[in-house]
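Input: a single structure, listed below in structure tokens.
With one protein chain removed, the remaining protein chains of the complex are shown where they sit.
Chain naming follows the written order as A, B, C and D, and within any one chain the residues start at number 1.
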Amino acid sequence: MSFFLSHFNYIAVAILMMAGLFVLFSSGNLIKRMIGLAIFQTSTGLFYISLAKVFGGTAAIAVEPGSSEARELASRLDPAYVAQYGVDGVVYSNPLPHVLILTAIVVGVATLAVGLAIAVRVREAFGSVEADEIDVLSRVEATQPGPQA
Amino acid sequence: MTALPSSFDVTLALDIVLLVMLLVVAGAVARTRSLLAAIIMFSVYSLISAVWLVVMDAPDVAFTEAVVGAGVSTIILLGAILLTRGEAERPDWRRLIAPALACIAVGGLLVFAAIGLPGLGDAASPANAYVGRAYLEATPKDIGMPNVVTAVLSSYRSFDTLGETTVIFAAGVGVALMLGFGPRASLAPPSAVIGDHHVVPRVAAKLLIPLVALFAFYVQFHGDLGAGGGFQAGVIMAAAIILHALVFGLRETMAAIPPRVARSLASLGVLLYAGIGVICMMNGGGFLDYDYLFPPSVEQQIPGWLLGDSEHAHHWGQHFGIMLIELGVLLTVSATMVTIFYGFGGRTVEAARQEAKQ
Amino acid sequence: MIAFETLHAAPPALTAHAPLLMVVAPLIAACAAALAPSARVSWMISVTGSVFAAWMALAVAGEVARRGVVDYVIGGFAPPLGIALHIDGLGVMVALLVSSAGVMASLYSGHSLTTEVGAEKHTLVQSGFLLCQTGLLGLVATGDAFNAFVFLEVSSIGTYALVAIGEKRDRRALPAAFNYLIMGTIGATFYVIGIGFLYAATGTLNMADMAARLATLDDSSVVQAGFAFVVVGLGIKAAMFPLHGWLPGAYSYAPSLISIFLAATATKTSIYLMARFVFDVFPYGAAFGQAFVTWVLAPLAATGAIVCSLQAVFEKEIRRILAFSSVAQVGFILLGLSLATVGGASAGLFYLGAHALIKITLFMALGGVALSLGARRLGEFAGVAREAPWSATAFAIGAASLAGVPLTLGFLAKWRLIEAALQAGAIWVVVVLAIASLLTFLYVGRMLEAIFFRAAPAGAPRAREAPVGVLAPLWVLAGLNIWFGLDASLPEQLANSAARALLGAAP
Amino acid sequence: MLLAAGAAGLLAAMAMVIVRAIIGPSHYDRILAVNSFGTKTVLLLSLVGFLFGRPAFLDIAIVYALINFVTTIALMKFFRYRSLAQPLGLSAGEEARDG
Partner (left out) sequence: MDSVLSWIGGGFVVAGVALSLLGAIGVLRFPDFYTRIHAASITDTGGASLVLLGLCLIAGLTLTTLKLVFVWVFVMLTTPVAANALANAAFSSGHKPRIGTFQIVRTDERRKTPRGPDAP
């Protein structure tokens, strides 16, 4: 397998992260920024999952050893390869990054929800979700005295 | 490189095609100015990445990405643009230079590093050979459940999952603080609605809602054996409730599950999780060490047939512990998702009315 | 010497689990606070949870004093399979800092929240505040790199919304919170990417294990990129100089409970984690590690210290002055660490603790007065000293300590930094410190001048003295500023053992 | 072999539908495209399970079919009512029958 093919995943994921970051940085609209942020976070997950893939592996949900399913899976691979990397005759992909990314996805949706909630309040307070307009209004605010308690 | 398994050609082909699709869709999100189009493309992005995740042997993650990315995120985003504006302004091209440079710097660093990584699928890479493999080998012995991802998630790295549940709870607190208060007069029954008739979706929803809830329980209790678990089940359960709110109106749903109840359930879920940890601790083990979930005197009372075969009987603590904490996760996640939906959905009417008044 | 071994007086059954209880107690309290029927009850829960966490932190300090380092295995699986907590001298210092700041802030919150936030939200605010505490303590305690990310997010997610509820007083809190969220998430995601690279190189997530495996690896592009992402990500979270854009807004518009707690702890824990990575996890001997400290960390820290002090001098709003000053002080701390000697690290860490104490005093004094005044800009504080002498005096003590007036803690902290720099032969650090200190004098002078020596214009709203509930913790803090200025054995002991833990050198 | 061909065909169909989702022109077209894309995803997921010898992953296909429905209803309400809180309307007679 050529170098390009074996590293295609990482490069594609890098471009996806760049795309997410670009949406995030270039857009003045708060909602669009959150979408960019979500893409950025998701693509981080793709990176981890690419790390976890094993040739000819299957998902890390154990197959009953010796069952027809296990034999069927093993029959697709070189026996020497299975003997070296398999567990009970089946080659599995690495479960650990999957666990980490489950957590990261959850963190991502939590961030998204809180960020959007704040954006909605920004709109209610400033009448806009464009960063430029909010900046202008904030600068006006800075010259005003504080509210009297 | 050892002889390639023949099926890997298919895997690689699927992998590359799906990644290219992802790139195209991400480009479309970057280009479009319509926020709604961006949201729709984002949900497509989630769909594609979930298929990709299945191809990459991560069904649990795919499950989560499906329910979160294509489901909850899209609905939250829709709720948010209802309360804001649908179009983003076109940025001046000169202001794109600095972001572009920053992105290129980050991307360059990523590619620089990626070149040094072992190639895709290398079973001997440090990432796959060390701890990852150890989990695969140790799980049958330590925990005795087929789904290694669930085992790692809720037993080996259960502290992470406690943190994750807490994050969700924190998000619920945050959204409730932002959007959950204020007058809700808007939830008065709608005055004889426009004369639309939506019999088909209503009937379909009536059929589907119980099925979805049932499916959530299946996912919850099937998590040891197949893809799924508390988090996914929680989101699916929340989807059933959200569907109810979408079809029969938020007012009805809030009458059934008041916001305060939802918030309390969310914190009860975290309490249950942490409480299991503390119980293990009081019985002489470490925090969340399920082997100590029940004191030894109780352990002897538990009949062996409860777990099916005697071979796995010594894992009963692990099984019960995992079941209970997954229940906590289910509670927190579903209640928080509902709270978040209440926040955005409940606000919607109010803001729309205020704007109509002005 | 303070005998931490016996100070806490906790029963052995608790002490055995203290590292964990320190993290989980605020978490359980957070859930309970969200369930609480009234604001009053939730406040009591908050105080109880914080005090319990602080007690447990003391117990951990005792254990560390006895054994040097405390490891606590969670779930019965030893690392690298399971997650373990790992606390050494450095961790103890930061944990004590965070938990005592938590106690102070929660005591203070009983009064401040009633004026700043609607009553119906109190239970949730307390809950969010406790979650933030959980996250920071978990971050300090954990020995697992990914677990640290989770706790980083636990502390952040709640905080974003808590900063945003400052909008009741100043609507700029909302965009500031949004900005904070964006930058914070980018930082955390960079950290995750970095951990991903390190995981790809080593195959493990446990920090100690990672360090052991990194030491045997060659210097590869993967490790270097991992290092870069981790440091930049944590640099954003720690408001390291060019990445500090989110901080002034977030600190100045948040409700005072939150700005007090954040100013004392949030950036400090990120610095802590960064220090652990730079000095513990990465083989410091590696060329790129040293190059980073000498050519990136130190110059940025110096620039930050000067530029942000200048910004503070020209700022008009009093809370923004303090916020910019915080960024400048982060520069001081990092300067100390970047000397990479035990003396330098000890001085930097001493400064870290000192700065936390100073800022919490200042923000609390300010909060107490501003509560009644609703003031923001410097001019509006004219003549406050006459209306609220107790608060103003406490503020003055904190400010003097910030400026480094002798007989205060701030003076000692600066002095130790200069000493360490001279020892390490880094004259330029002394020059930077001198310039930045001069600028500090300037902005501190401006604040004190407005509060003490300017007469209030006629018809201006009159400030009221803060109530006893605020004054009591405030004066404890102000007193500590003086006490430690005279007898710094406690912070010195902590900082020295922390520095030794960090650099692994004999005293 | 046939299954692999099927997967390839589905991928091609998905690509076409994505193009429709990108070019629009109206938002309805986009939603239509996403909806159709979702159905094809369900099929592809089922196929991939068989292709890789692990048909147990059909659960994901099921959950997709469900989530797809919820999202579409949400999008529809977005257009029709500009609100996620309103109930779906019924005309008077149907209201009585529907309870």
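Throughout what follows, a contact is a pair of C-beta atoms (placed from the backbone, for glycine too) under 8 Å apart; a residue touches a chain by one contact, two chains touch by 3 or more.
Note that the structure is predicted; figures quoted are calculated from it, not measured.
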Report summary line: Touching the missing chain are B, D
Query raised in the report: Which is it among B:204, B:261 or B:278 that touches the chain not included here?
Result: B:204
Query raised in the report: Which parts of chain B are in contact with the chain that was left out?
Result: 196, 198, 200-201, 204, 207-208, 211
Query - chain D residues that touch the omitted chain in the full complex - result: 1-3, 5-6, 9-10, 12-14, 16-17, 19-20, 26, 28-29, 31-33, 35-36, 39-40, 42-43, 46-47, 50, 55-56, 58-59, 61-62, 65-66, 68-69, 72-73, 75-76, 79-80
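Criterion: only the chains that are shown with their structure count from here on.
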Requested in this report: Would you mind pulling out the distance in Å between where the CA atoms of chain B average out and where those of chain D do?
Outcome: 19
Query raised in the report: Between chain C and chain D, what is the separation of their C-alpha centroids in Å?
Result: 48
Report task. Return the distance between the CA-based centres of chain B and chain C, expressed in whole Å. Result -> 32
Report task. Note the residues in chain C that touch 2 or more other chains, in rising order. Result -> 146, 150, 153, 157, 160-161, 164, 193, 199-200, 205
Query raised in the report: By residue number and range, which residues of chain D touch two or more other chains?
Result: 52, 56-57
Requested in this report: Quick one: which bits of chain B touch chain D in the complex? Just the residue numbers, please.
Outcome: 7, 10-11, 14, 17-18, 21, 24-25, 28, 34, 36-37, 40-41, 43-44, 47-48, 50-51, 54-55, 59, 62-63, 66-67, 70-71, 74-75, 78-79, 82, 186-187, 190, 192-199, 201-202, 204-205, 208, 211-212, 215, 218-219, 222, 226-228, 232, 236, 239, 242-243, 245-252, 341, 344-346, 348-349, 352
Query raised in the report: Which bits of chain D are touching chain B when the two form their complex?
Result: 4, 7, 11, 14-15, 18, 21-22, 24, 27, 30-31, 34, 37-38, 41, 44-45, 48-49, 51-52, 56-57, 59-60, 62-64, 66-71, 73-78, 80, 82-92, 94, 98
Query - Residue ranges of chain A in contact with chain B within the complex - result: 1, 3, 5-23, 25-32, 34-36, 38-39, 42, 45-46, 49-63, 76-78, 80-81, 84-85, 87, 91-103, 105-114, 116-121, 123-124, 128-130, 132
